[in-house]
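The other protein chains are all here in position, but one chain of the complex has been omitted.
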């Protein structure tokens, strides 16, 4: 299985030691971006992974390349062009103080690139799995064009397409997002997250309306069934997060697979680094699906993958399958020596 | 509303990463002092704030000035004189290990300065609110003189006077503190904390005797009523702290206002930086009173202000009103992006 | 009481800020080793302590000497020889991620030294108490010889011998460990930990079989009684650990003393540094026994000593008796100023 | 004398310890920008200084405000608008490796702001001295409009206008720069740097052609005279830099004043921080002119100010007049205690 | 041109900020090893590079892999086996204090591996250039076997073989080194460094005897001619170092090529990081030879490559061809912006 993803690479700058952005004297550098995070986490699990993106041909771009390569992610499809790398500032919250993100990603090399003449078939043809997210079309019109080309080409090539809705309210409006993302659904095999998507019944009511952010099994199953009725996904998955404080959360997940909804165990944990938790759910899910794990195991592996990520610095799950399996199956947490 | 406070500015030196003072190789620098903390926190909420103090005319003093100015606190009344800045070493505790303070504030510029000829009227005349604390008279006889002048002048100028009892057992004895602080009460409009004050009934028993550190509403109300009977405060407030461990506490508060005692919600939280928690209660209280919030909101805002401070490095509440309001009203703690 | 211990000194290299070994750019240096940890902790409690070990005569060895001396541990018996200091890499876990140890201690100066002609009587004769652990015989044949000499000499000199079983599965097999450690028991006065020891009944069944890692008082008492029947120890002690997560544990302990088993309170706490927790139990126990505390106090002091260690960076309990006593007797955890 | 400057504020991000951008894990934060640097340095010399700029209304903008305020620079004219702060990455060179700058300042709040309706007269009317630089018109058309308005308004208000040519080849072409900057000259009183300006003789040859970057007194005098003939400046100044290595330079300067050219001493020095060296020359020059120092002293003070800056971290000369005077007059460099 | 090298990878641990090993509290991690340094530097110049070595299959080994991959060095031939990574401690000297190395590389995975059944032909067959050094045979008998196999196989495959004598007195004796290295010469095409090699005349005198460490052109030419007479190298090169202090050196080089000796310019420079200077000479030389630069340029490029390395942290020349060319051709060292 050869995996490729398309998306914007971001440089993350965060003050050390829970300092605030407005008073810090230094920033720690990490690289991320929802799609690249999935690739890096999968590569650490041993999957052959590539990223397609556009980065500026300067030392910031080179630094990002070093990060991908160090994690065994292939960078050969990447285009060096444009002027700036998308950047975001992360103020890591703790206790009653929530984490904050300041985006400085506008006008990025990836958003500004003109993809009209891009030979996407040439890029995608040797891969089996394409991962996309709802962030890309929110970036620019160029990126909307890229998304549509990618979906069409992937379909034509017979690739498995996973799609993480990943709504970002700072990037675009809910209505626009819903209209556009819903149009992508016919091309999607594995759907991750269910907002913002149209799901209206015959009366024009959105079936998801009024559903809690932490829905019951019954509610979730009903919505999954309706979604599946329309689009016939290979799988639908979403995680459910309970936020006790900035550094203590719980997670569980629902997976629709083979006509049935599965619910994972609920895990409660402390947080070292919140960012990339959702992407690690995606990478865990994709890995489990690639490996053909049974659905009960798949949904639990995906949650454990996400939970593990919260204990690792940076945006990605730099760990291995064995560690996630141990966590999933009653980890002892005791020092190993 | 123009706010001024009088008090000693302190340099705080604390080992990084929960190291111990006796083994550390470096100290992180912060500036504080109970009164300045209130000013800095208020200035971050948008109040026009000034500090009167005395600092040595050297680079340590200049560093303190930079800190105040960066936080929008006016430093024009400050006198540059004397030889040393009061200093304290803070060993931040964690888990079962309590935080420790080593004071090195004796002979400070502020404590040694001769205030007899100081034109306090000239300094205070353009301000509406004066904040003082029970630490200042504990520092030296010069400071006792300063306190008495300040109270008399403020009264004469019609300022609102807030006073935080702030008993520090390492600086003076309980008996002496009680005698002196009680003498200040007729000049005080807003009383914060109720120890150590005389409050004897007709039989010579202290009405506060036997009251728990975490009193019931009834006990607290009874004591507030008695205090108010004697001094007719505009408001009396105190917070109640439950210490589960060095890095986990709960806080609530009582406020006496308009003849009635109000009790806030109880908030439980992790601690990033314990110091200045009480001062952030004061700044939250003063801000709410300045803004004319209703008493229920005032007492909750003051507690939320204090709780937020525990999630911010340094002695002061470098945050804004919106963040405190969000915390007060059911904050989600989830990353904001 | 003059205390000496024999064992390998280790340099510990651990990434800062919960980084992973595979991605870190720096290591924090600490020194440890189960036996030296006990000496350093006891020295901080005021006991006259020495260490016998072998370290290379280079700057790494000198750095280790500086550490011991700074903690008031006498280094005069130490031999400078050989080529390398035993080293271990510690990846500190947090939340759902367990701490990991990579040993790089093979071929160390201590393991390789030829002890056949060592005048152990000359080294031990001025001491009252000898502490050993089950790690030493696991290191090399040379070290097995050293252990046997030490036990025989200590017995001859009438020293009190404490022994911490300290089974390390990465160093040797359970069977071999059990055979060898069991042979040491006749020389031991104070036994710490009960695995891996032979304890078979007349039917050849191991009496410890099936006993939980967190045994009931009854189970533990039964096993202690059987052990005591065979070896007539002055004391047997073990702590019981409940691992809630990498940074939250509970501890309690059992002590067999004067024919009876005592159980300590159970303490739950956050963890700043996990390593050396067991050694701080040993040092607390030995200190309490040296001081002649009653057994109820002894077992609680030993547990409190261990719990306190988890709140201190490094392998050792750099604290004092007063702090441990306060923790044992209802510590307030509130900042002390 | 009240000083104001108009220009873009930049956040500078530089790897610590001479690491390279492509391999670093963190960036040190400083704030700069040629014009603000002059204001900050002047404020540290005691001049009443303000900055007009546009910064985004987020925590990056607030951080910049804290920096200006800490240095006693008034921020009241500053507009909070737009999306991003201009940023640059500085790789500090050493030895044979030159320092490198990667600009990420495009689309900044300052460059994008629409200045057409800005009431510049209202902003400038209370100031005596306006400082501008050739960087601003290179940023955007909006900024070109701002520049022209500023020059016209300042002239009308009778302000002294200093102008630092500050050609940046990464921002615009030499030809365009020369055409535009030359048009500003009639409004300029104090010219700093002489490139890129038109200075053609009657034959259409540029009089500066062929002049060395390190011209002789005679060459420099001739060019200054020609410039003065055309524009009748109050003063013209430029510094001359000799680059021995990335961390060792020499500086001297020429000043044209009252019809005559003055040459400073040549100072050779090690470099701690190269950036802002030219701006500290400007601030030293402006300060000396404000103070009415004689021209020989003015040119030497300006050079000493620049040299001192190279020994101070960050973009600005956080020092005082006394220190610069001591350096100018035969500093001893020996520790002062 | 595909390049491969065989050699031991080392983890380098060095105290920050010129601290001493015996007093430091942390070590900075770098990876190196003479042969891998050449590969990493060449890969940064754009050459397709691989390393063959043996590293332990643990997180230290993985960290080393991340370093190689980040630098675009292929790791596919690498074997994961054995117990420990060779390590060295570097105390960086400054001024009058020389840098010190403590080796802890004995018993490393690379030295202990049994190479008798290794299919070196399979490993080397797709490469054009093999680089070896005199460090490998000094490590163990296993490594001597590996070296001989490698030379024989490379010859058979028609590869170009470069060999850096790299005598390390802490690893083996001069006599043994000379005997063994001399035996390798018939297999070597590009010889780097000329000690310790046999070069006796007909009278049994070593022709190199009495030659200065900084020989004249004539002396060097004579020795090169004699070496070439015996072995018919494609090229012989050596650099000459003048050590003014720990942080100031000069370098030049001699190259014998096409029957003639060429001498480079002499460059004097400050030092940021001394280690790997010789390896960067090798990588510069190999690159220039691969590119077919004329010999005058080759020798100057090799020296400039080495000089540049001294201005870059870590063991390797993380730079590009353009930067080295600029340094070679009269670099300005002025900040580039």
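When the chains are written out, they are named A, B, C, D and E in that same order, and each has its own residue count from 1.
The working rule: contacts are C-beta pairs under 8 Å (C-beta built on N, C-alpha and C of every residue); 3 or more make two chains touch, one makes a residue touch a chain.
Treat the numbers as computed from the prediction; the structure is a model and nothing was measured.
Trainee: Given the contact rule set out at the top, which of the displayed chains would the hidden chain touch in the full complex?
Mentor: B, C, D, E
Trainee: Have a look at B:80, B:107 or B:174 and name the one touching the chain we're not showing.
Mentor: Touching the chain that is not displayed is residue B:107.
Trainee: Which listed residue, E:70, E:275 or E:311, touches the chain dropped from view?
Mentor: Here the residue in touch with the unshown chain is E:275.
Trainee: For subunit D, which residues touch the unseen chain?
Mentor: Touching the chain left out of view, subunit D contributes residues 16, 267, 269-272, 307-308, 310-314, 318-319, 323, 327, 331-337.
Trainee: Give me the subunit E residues in contact with the hidden chain, please.
Mentor: Within subunit E, the residues that touch the unshown chain are 17-20, 22-23, 88, 93-101, 103, 168, 170, 241, 243-248, 274-275.
Trainee: By the contact definition given up top, give the residues of subunit C that touch the hidden chain.
Mentor: Given the touch definition above, subunit C has residues 66-67, 69-72 touching the missing chain.
One rule holds for everything that comes next: only the chains that are shown with their structure count from here on.
Trainee: Just to be sure I understand: going only through chains that touch, what's the smallest number of steps from subunit B to subunit D?
Mentor: So the least number of steps between the two chains is 1.
Trainee: Expressed in steps between touching chains, what is the minimal separation of subunit A and subunit E?
Mentor: Step count on the best path from subunit A to subunit E: 1.
Trainee: What chains, if any, are shared contacts of subunit B and subunit E?
Mentor: A, C, D
Trainee: Interface overlap for subunit A and subunit C, more than half of numbers shared or less than half: same or different?
Mentor: different
Trainee: What's the distance between the Cα centroids of subunit A and subunit B, rounded to whole Å?
Mentor: Averaging C-alpha atoms per chain gives centres 46 Å apart.
Trainee: Using the touch definition from the top, which residues of subunit A touch two or more other chains?
Mentor: Counting only residues that touch two or more other chains, subunit A contributes 16, 20, 22-23, 66, 100.
Trainee: Going by the touch rule set out above, what shape does the chain contact graph take here: line, ring, star, complete or other?
Mentor: other
Trainee: What are the touching chain pairs in this one?
Mentor: Taking the chains two at a time, the touching pairs are A-B, A-C, A-D, A-E, B-C, B-D, C-E, D-E.
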